[in-house]
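Working notes, beginning with the structure itself.
The complex appears here without one of its protein chains, the remainder shown in place.
Chain IDs A and B follow the sequence of writing; residue 1 opens each chain.
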Amino acid sequence: MEFSANDIATLLNGEVEGNGNVKVSNISKIDQPIPGTLTFLSNPTYTKYIYTTTASIVIVNKDFVPENKLSCTLIRVEDAYVALAKLLDFYTKTKPSKMGIEQPSFVSKSAILGEQIYLGAFAYIGDNVLIGNNVKIYPHVYIGDNVKIGNDTILYSGVKIYAGCSIGSSCIFHAGSVIGADGFGFAPNPDGTYTKIEQIGNVIIEDNVEIGANTTVDSATMGSTIIRNGVKLDNLIQIGHNCEIGENTVMAAQVGIAGSTIIDKNCVFGGQSAVSGHITIGEGTKVGPKSGIMSSVKPNSVLLGAPALDFKLAMKTFSIIRNLPELRNDVIELQKKVKAIEDDK
Amino acid sequence: MEFSANDIATLLNGEVEGNGNVKVSNISKIDQPIPGTLTFLSNPTYTKYIYTTTASIVIVNKDFVPENKLSCTLIRVEDAYVALAKLLDFYTKTKPSKMGIEQPSFVSKSAILGEQIYLGAFAYIGDNVLIGNNVKIYPHVYIGDNVKIGNDTILYSGVKIYAGCSIGSSCIFHAGSVIGADGFGFAPNPDGTYTKIEQIGNVIIEDNVEIGANTTVDSATMGSTIIRNGVKLDNLIQIGHNCEIGENTVMAAQVGIAGSTIIDKNCVFGGQSAVSGHITIGEGTKVGPKSGIMSSVKPNSVLLGAPALDFKLAMKTFSIIRNLPELRNDVIELQKKVKAIEDDK
Partner (left out) sequence: MEFSANDIATLLNGEVEGNGNVKVSNISKIDQPIPGTLTFLSNPTYTKYIYTTTASIVIVNKDFVPENKLSCTLIRVEDAYVALAKLLDFYTKTKPSKMGIEQPSFVSKSAILGEQIYLGAFAYIGDNVLIGNNVKIYPHVYIGDNVKIGNDTILYSGVKIYAGCSIGSSCIFHAGSVIGADGFGFAPNPDGTYTKIEQIGNVIIEDNVEIGANTTVDSATMGSTIIRNGVKLDNLIQIGHNCEIGENTVMAAQVGIAGSTIIDKNCVFGGQSAVSGHITIGEGTKVGPKSGIMSSVKPNSVLLGAPALDFKLAMKTFSIIRNLPELRNDVIELQKKVKAIEDDK
């Protein structure tokens, strides 16, 4: 589908500067422009690219003042990044969407499927499963017995949901994510072996949650591991049994949260960071990449390092560590001088 | 199924205190009680919850002395945690278990399946595969040619076992785990490219092993990567080619063990810890979370940090690092004082 600069300006509530009739059918990045597409300028460090761009239309902030001649059509908007998000969403919705039931697929007789769903070939739906309306279940998805899935949720290829878990509406699960595997619980025996503690709980995932590729969320021993509304988890993350992740908390890739830890809402975790088990992380806490948190943390903390320190202290210690050889030399120098003074007496 | 306090006390060899006829059909956590269920008190920090619990039955240690009035029935046992493990096991066994062969599934004509197995839809069994009795193979499991699997082993949905691997009895593989992918071996060429070293070995997994969701255990270049009896691996762990993991060694999530490393029995690894290749870790070694071990380690070591130090030394260095700005200021102060003394002479 093609859209003119005038069409797009109307959609974004923006103003056209230049040829309003020029048409585009795709979107590209300003530093990797594709001729005949639309692009955008939001981050000022990319401004230089606008003067040579081969894209036909560039979305810019209202207050953008060009310093050279432009060959493209501009659309001026309140916030170019927000406008981009809106356009990408619009673009995605113009594309045809998967629908219908492919064969062979496996649906238990006791399962209830909603309307307007997509069920890919080789998808498996267990006993007593309830699937909402407009759900998309890609090939090779496994949905165990007694699972419930809300409306408008998307499960990409190979997602595995263990029996008894509950999934909300408008969630997105990326390929290979595993929800509800057994929590890691073993009782040690005197001979060094371990007895498995059977895990009879489940996972509850609320609405508007996104779970990254190959991320794992374990079932509770008893009760539920809970992922609250609006949580966004990137790829290859581990959430242990009986954890609770608060509303709108966001985690970058490869984070690990040990069992029974409670994380409050609106927290942000950098990549490869980790949290010990059985502790609580206060609302609004920000955790730097690769950090390791070993004890409970009060709201709005900003932490970095392993073990994690207050962010500013951590930055200070890093800069001292970088200069530790000088510090040690200073101490050796002092020892010599003090010795000399003592000998001198 | 419902059980009375008297029934449960008999099962656990415990003593009822209160109404022995009260019945329960489920188990809950003491801090998240569900009315009409059984719960347990083992960790003393949770004692406060027992006085207000809405659970009907609480399992407690023999020597528990209540400080307030209780409204629940108690069952006194030798060890409440061990009793819980026993009950969870009993509870799990009362639930119906998967059995039979679902269609469509793929079984090579040369494969031999044991008795009483479950084979889920879309499971794949390659040529010359041998499956023991009472094995459960969930949907989307892939079992490559010439694989052997012992009795009573469970493979959850989407487990992938490469050709030629050997799996013991009473093992549990969680969804998405991959056993036997090629070890990471490449020979560098003068032009910067790499030539793949073909990996012709396999993985041998002994009995009573549990492998977490999306964990990967690579094949040996030649010979076998070996996971010994009773090893428990959590989710998203990497075990490199030609490693050997000793009996009853336990690893938390996201641990990485590089190739050709030998880990002796009864070791414990914290989450996100890692071990370099071609080294040996002595029996009974304990490794803290996020630690990195770069050289061989003698038995019963306790290690922490990256690079890992003796645990006590690591804790000491962490506490000094936290105070490095003060230490640096102390040195600067000393430099001034010594300068003053020298000038004074």
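Before moving on, here are some points about what is shown:
One rule holds for everything that comes next: contacts are C-beta pairs under 8 Å (C-beta built on N, C-alpha and C of every residue); 3 or more make two chains touch, one makes a residue touch a chain.
Since this is a predicted model, take the numbers as computed values, not measurements.
Which of B:Lys29, B:Arg76, B:Lys136 or B:Lys160 touches the hidden chain is settled by the complete complex: it is B:Lys160.
Contact with the chain that does not appear here is found for just one residue of A:Ala9, A:Leu41 or A:Ile172, A:Ile172.
The hidden chain makes contact, of the residues B:Phe3, B:Tyr142 or B:Phe269, with B:Tyr142. When the omitted chain is restored, the residue from A:Asn13, A:Asn133, A:Asn300 or A:Gln335 that touches it is A:Gln335. Residues of chain A that touch the chain left out of the display are 27-29, 32, 81-82, 84-85, 88-89, 91-92, 102, 104, 120-122, 138-140, 156-158, 172, 174-176, 208, 210, 212-214, 230, 232, 234-236, 247-248, 250, 252-254, 265-266, 271-272, 289-290, 306, 318, 321-322, 324-325, 327-328, 331, 334-335, 338, 341-342, 345.
Mapped onto chain B, contacts with the missing chain fall at residues 104, 106, 122, 124, 140, 142, 144, 158, 160, 162, 176, 178, 181-182, 184, 186-187, 192-200, 214, 216, 218, 221-223, 236, 238, 240, 242, 254, 256, 258, 272, 274, 276, 292, 294, 306-307, 309, 313, 316-317, 320-321, 327, 330-331, 334, 337-338, 341, 344.
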